[in-house]
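Each remark here refers to the structure printed beneath this line.
For this depiction, one protein chain was excluded, whereas all remaining protein chains were kept in their positions.
Should a chain be cited, it is by its letter among A, B, C and D, assigned in written order, with residues numbered from 1 in that chain.
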Amino acid sequence: MKTHPARGRPRAHAVTRRLTGHLARGLAMIWVVTTISFVIIRSIPGNPVQGQYETLIERGMSPDAAERATAALYGFLPKGTLWEQYTQYLGALIHLDLGQSLSTPGTEVTTLIGAAAKWTILPVLGGTLLSFLLGVTLGVYAGIKRSGRLGDLLSISGSLLHGVPQYVIGLLMLAIFTTLWPILPAGGPVDVEFVPGFNGPYLASLVQHATLPVLTYALASYGGWVLAMKSSVATVLGDDFILAAELRGLSRAVLFRYVARNAILPLFTILALSLGMLFGGAIFIERIFNYPGLGLLLVNSIGARDYALMGGTFLVTTVAIIVANIAADLLYTVIDPRVRTGGTA
Amino acid sequence: MISGTGITKTYRRRGDHTGAQDVYALRGVDFTVPKGGAVSFIGESGCGKTTLGRIVAGLETYDSGDVVIGGVPMTPLRPRKREPYFRRIQLIHQDPYSALNPNRTIEQTLRAPLALRARQMKRPGSWIGERAEELLSLVGIDPGYVLPRYPHQLSGGMRQRVVIARALTVDPEMLVADESVSMIDVSMRLSILALLKDLRERLGVSLMFITHDIATARYIGADSELYVLYRGLVAERGPTETVISGPVHPYTQALLSAIPVLHGLELPGPDRVVPTEALDERRPDTGCLFARRCPFRSDRCVEERPELAHCLDPTHEHACFHPHRRQVIPVERFTSGGPDANGTAGTAVNGAAGAAARVRTTA
Amino acid sequence: ACGATEGAAVGPGGIYTTIDGSKQIDATAPINPFNPQGSTFAGYDAMSLAWPKNDLMDANQFYPGLAKSWTTTPGQGEVVVHLQPDARWSDGKPVTSQDVQTSIGLAYTQGGSAYTVNAGAAGAAADITVVDAKTVKVTQGAIRSNAFLRNVLSTIVVPAHVYGHLLPAGFWSTLKAARGTGAAAERAKAVITGLSQQVITFSPATDVSAGPFVLERVNPGAALLTKNPYFYDAAKITPSKVKVLNYTGNEQIWNYLVSGKLDSAPFTAVPAAVMHRIERTPGNEVRKGYSPVAAAMAFNQSHKPYDNVHVRRALAYLIDRTQVTKIASPEAGTAAVTTSGIHASAAKAWLGDGLGALDPYKVDPAKAEQELRAAGMVKKAGVWAMPDGSPWQVRINVPASFSDWVAAAKAVTSQLTDHGIRASVVTSADYILYLDELAGGKYDVGFWLMGLGPSPYNIFQRLYGSANGWQLLAGRLEHVPPGKQGNWMGGPETVGGVNPGELTNRLNLATPDEQKRIVATLARFTNEQLPVIQIYDYVNTQFVNTTRYTGWPPPASEVLRLPAGVWMQLGMIKKK
Amino acid sequence: MTTAPGVRVRDLTVVYKTPLGELPALRGVGLAIEPGTITGIVGESGSGKSTLALSLLNAVQPPGRIAEGSVEIDGLGDVLTLGGEALRQARGKHLGYVFQAAQNSLNPLKTVGKQLLDLGRSHGVRDGRVLVRDAMSLLERMGLDGARVLDSHQHQLSGGMRQRVGIMLALVLNAHLVILDEPTTALDMITQATILRIIREVHEERGLTTLMVTHDIGVAAEVTDRLAVMYGGRLVEHGPTKDVLGSPRHPYTRGLIQAIPRLSGDIAQARALPGRPPTLGTLPTAGCVFRERCPLRMEVCETDDPPTVAHGDRNAACHAVELPASAIRVERKEEFA
Partner (left out) sequence: MTAILTPPRPVKVSSRRDFWRGVRRVLRRKPSRIVGVVILALFALMAVAGPMIYPSPLPRENNALYAAPSLAHPFGTDFEGTDVLALVVTGARYVILTGLATAVITVALGTALGLIAGFHRGRWDTALMRLTDLQLTIPGLPLLLVLTTLWKFDSPLEMGLVLGLLGWGGVARAVRSQTLSLRERGFIEAARGLGLSTTHIIGRELLPGMAPYIAMNVLIAVTGAIYAQVGLFFLGVLPFDSNNWGVMLNLAVFGGGALTSTAALPYLLAPLLAILLLTLGIVLIVDAMDEIFNPRLREE
């Protein structure tokens, strides 16, 4: 009596179908978000040109000069009825054209977003990866030594850090490292003195300026990783296959790998999602450290009533989340054999 | 009387990553449970027993066919209209743990349906409490002890009794017991079976008994009927004792052959049948669903699907082109055979089974 | 930051670190002075013909810039500008009249006070004549304004060989046509304003500067400028590089100052504690000078009970401006001596002894009570209420981002509360929203910048201009009713026969003597009518650091309001 | 070691830490497993079967702890004194353990083959190819397509196949003592019959000592040579399967057998045992653990733990068991001496 296991055929068409489904849903979502943000943003009160004028005055420019400086801005105000503006906006969006900024008149919103995105990606990626690695490593430990003193300490510190809002950590970091013990720069992305490129001083400056934001990101999200990993490890440890492996006399290293790999799997999707989420969540950190990323761009664009920039930034953060969602799902399809090869017997 | 005709049910399994997949849980099942009668359903895992039970209890929809309760066909009725009928059929779950809400005391659990019942029957509020105690006594537990407790404070047997008591709150016509004893400790299993049998005899509640342990099917009553399901179809049906002692369908035979033999008390059945393959639901179905695994298959079995038919005994039906009575269940050893009785017992009782005639179907 | 590589690589003059208070750096913005956000820095790589002096009264006082000198005919009918003979662009080409003409042409596309295509606008330039390679003559149109010279001299000059192509052939004849009337003129106007966006978005690949510095690099945190070897006065310029740091909030400037990073810093509001820390940092010195701006509480007179002058006066008698200033702006403000609409320093110059005749509104609860009773307000259980007995709550609005205003408003409410007037502070999320709602008449009382000198027209235009209903439409003054077209102050058009808007408008065209008379009238009017309560006058508080450079402008110097780049042009700032 | 090992469990006590303190899940269990036999351990849920099985590998999981006793296995000595590397090496190489079928005893992320190689590497097997060949032949022996199975992930295998893979992994390193914990629970009947047949055949072919834990007396009866019955953490009866079933000595065994509904004969003869099985919390601390449900209850049962009394190759622990006086031999210490 011979039976055959289901042959693990990669179901390519299933994955593509899944992908197209996701894309369609993602696009629909983007459209809804675009529409919502368009409506909200256009109903925000405030005349940007008047605002610019008064701001210049407040900064000490003479009224004549301020008037000269702002006169041309009127040309950049959106024209037409709301509906016309909407259809224009959507039309341009199809060509990935987000319009022109008003606060930096004449600059494409995409250019501004591109410039800012690079500064968001650096600390977000750095901070998230740092905290992920740290949190996951310590989380494994906390999960394995659940009942020990150090395990308790790790989980309590994790819960606390997880609970504390980013800006609290950011402010504390700033207070400690720039006021009480001033060893790190308080803001900005990199010292302008150094020629950008792959050279020592430039990179050193880059790292120096990124330290605090990255550290803040890392600390703020570290707790979450510890907790998630800990509970994941605890779940895996309770799984029978671990006990089975132990009873088969597998070496510690192998056992550890079994636990770690199985426990980390669900965290990968969270990782992808949190990367997407952080694009929008970077506001506090960027504001506190004056780091010129998307969050700060959004805050500034709201401050300047720069409709196009506001809408664009908002859209990009949302799209990042949608893309992260899709990526997380596909990632799971790739890394989990249960999903990858389908079909249970 | 409750009966079903041609019930089919197809699950569309929304494979998250593999695309949709149809599972034919039931492919046209007919059955009849007489008032106060009992029927048992046995079959391999996944053959549709639970699905059938849930459909009969009104907890699951079906694709075609009909459930007839007290002469009223359910299919033409609107869902709201069906409810009172289906309430007359109560399902006893397999797992007495999950069947009781862990956050509610037994009293709360029993009161809710009783309150509903009291309203329907225009009984006073005090009736609820009395009835709860009455029911608990009926299923053999001390109401004073059980009522204020949470399920986790009770043993498995007690929990199952509470579940049965709860089913009785609505004065059902039929109980559907889906593997109701498989999670209960061996030593207490029988007491639950006895309770079901007792309820049937004393209250006239009919019983639909779903199990994979064929021996228990014998226990619920002498006049019971046994249905053997295979992949959503009835392979064989007949009076329980008849089917057990003389199964005709090779599938029933394989199933009964798989029952472990209590060496020391029993001797293995002489004609044990072993399927040629393990079950593989993904293969396309043509002809007899069991053909691929059947040691007696012919070409016809692969091409044509056999209908239910009978040989001599009209109460004993089977869906097989090659029916043949075989003696597969273990034989009781009334005397202790001593250590030397090993393995040779088979031949001793061979005669009875060998005498059974090989009969062709008349249908 | 960190000054990691000072010295050798930089040059003997070192890096001069500062902040441009007038703009936030945007690394993506074009290197183009016509772009409000452009990566050019006035006084460093963006040059105007001349730099305005910070005179108390005369707005036409200038330091030479690219213009070495200038002459005007009486009434400013004609302004002749003589360019610096040695002026060159950073690519070595000389600065010529052609550049000025092109720059003026570009200014027309942007619209503005002197260079406007609107026929009939006061103080518009009528004609630009290139006299020779280094001399340009600009003629004023028929409707004169005493701001004309100022506007001409403020022209930012850009290189014609970089920007020239932005002006299409026949631009000047189109301009001439636009100044006429009729359909053809309208078309021509459209052509010229149509160029506006093109000019603003133009982005030269590199900076071509006639100033002492030229932009080398800019990132979101800072801009780096290097010394321009072709600058006409290059010998005067000490630093080899200038680093202009970006800032998004005052607290960043404070931080830089505390760490001693900045060689000079623009004016910011500074809390006392921070001030002490800044002063403790080696080399940091404070330079205080005149800043023609004052902070005031402005009333919406179309809201009750602020339409009643007695109520406004009562409030003025109850606010201890000295204490408010101490809380809100101890370093960068002096409590207003009275409310005249003019910054105190300028007021002394304009009014002379007349200043003493104004009511100083010293804290006087008794008088306040008297005024409130005169307004019909009633006091119930120690709390003042409206004449009809309904509760009265003074809501003072301020934008959240102005920390000194927030503190001031809080201090004012606390004081009013002490005197039985319920008061609270309401902040607006941002300045633009604030302005919008203020202009929309949504507030009862809001903080407002005023006294924007030195031009007396600008000073009083804040109080009796469009915010108070006086609109200048095609040269004609009109008064719109409260609540319409931005009239949120809602004051009466005339009080006791004085039409303040009318008088203010006259300031634009008046001779100095006439101006003095009008200013005196308006100051008295303002003091009595109190459309605003002047709380404190700003002090231009700047910081310099003497560890790396010396030769700073002395305290109270007129150059203090100008960028440090101009200080260098004027021969200040030497390596220590 | 190539021959089937014998196992001698003496006086084994295992306690679990609970909110009520440390409670014994096994108390003074003594059991001799003869080399080359299949021994079944039956008992109801919570009677301590799994705990006993795990004790043989010195693998009682926290909060459990082996409090007392010894487990001597031929060729290994007292397993309970082993620790660390020695214990790990013993597991897998000498002692094979097979998990319940439906539970997942395979790493879901790795193919069976990869896990096989992990196993080999952990036990210092140098030549992976030999290992794979052994595994394949074992799988083929059990009716599976070896290459395919090794290439599959857990989720691609059916319950019966997984169980066979489990048996393969327990045997592939040539362990001769195999412990199976509920190997057929949650499998359907036909698959169960197949697995039981395979267990029996492999046992005989490879000359193993096999211990099979189950709560289903039928399953034990089908394949085992000897049967041990557990109740409330005590071993109440032990002897050749046929004898234990045919003439049970202990009232619990008797009750248990009587409670099994049968396929033939008078169904009405089946009787449930009264009462309910004890849990850790309700176990009496002194006296017989079964007395609450015992029809033969005597006074002595309240106070004294019944000793295990041997009679030939059978023994039982009951005060009421009638045995020829000559055969009574109180034994605990030197049953196998």
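Couple of notes before you dig in:
One rule holds in what follows: a residue touches a chain if its C-beta (ideal position, glycine included) is under 8 Å from a C-beta of that chain, and two chains touch if they have at least 3 such contacts.
All values derive from a computational prediction rather than experimental measurement.
Within the set A:I264, A:I302 or A:A328, the residue that contacts the chain not displayed is A:I302. For the chain missing from the display, the contacting residue among C:L215, C:V274 or C:M450 is C:V274, taking the whole complex into account. When the whole complex is considered, the residue among C:I19, C:V79, C:L153 or C:V258 that touches the unshown chain is C:V258. Screening B:I141, B:I244 or B:L279 for touch with the missing chain picks out B:I141. Counting over the whole complex, chain B has residues 57-59, 83-84, 86-87, 90-91, 93, 95, 98-105, 108-109, 112-113, 116, 137-142, 145, 148-150, 152-153, 157-158, 161, 163, 166-167, 169-170, 190-191, 194-195, 197-198 touching the chain that is not drawn. Remark: the residues of chain A touching the chain excluded from display are 25, 29, 32-33, 36-37, 40-41, 43-46, 156, 159-160, 163-165, 167-168, 171-172, 174-175, 178-180, 186, 277, 279-281, 283-284, 287, 295, 298-299, 302, 310, 313-314, 317-318, 321-322, 325.
Hidden from this view is one chain, which touches chain C at 249-251, 254-255, 258, 270-274, 276-277, 323, 326-327, 395, 400-401, 403-404, 406-407, 410-411, 414, 417, 424-430, 433.
As a working rule, only the chains that are shown with their structure count from here on.
With centres set at the average Cα position, the gap from chain A to chain D is 54 Å. Along chain C, no residue makes contact with two or more other chains.
Among all residues of chain D, those that touch two or more other chains are 158, 160, 194.
Looking at the complex, you find that chain D touches chain B at residues 44-45, 158, 160, 188-194, 196, 215-219, 221-223, 240-247, 255-257, 259-265, 267, 270-273, 276-277, 293. In the complex of the two chains, the chain A residues touching chain C come out as 45-48, 50-52, 54-65, 67-73, 75-76, 100, 103-107, 111-112, 115-116, 119, 178, 182, 185-196, 201, 204-205, 208-209, 287, 290, 292, 296, 300, 302-305.
The part of chain A that touches chain D in the complex is made up of residues 1-8, 239-241, 243-251, 254, 258, 261-262, 265, 336-338, 341, 343-345.
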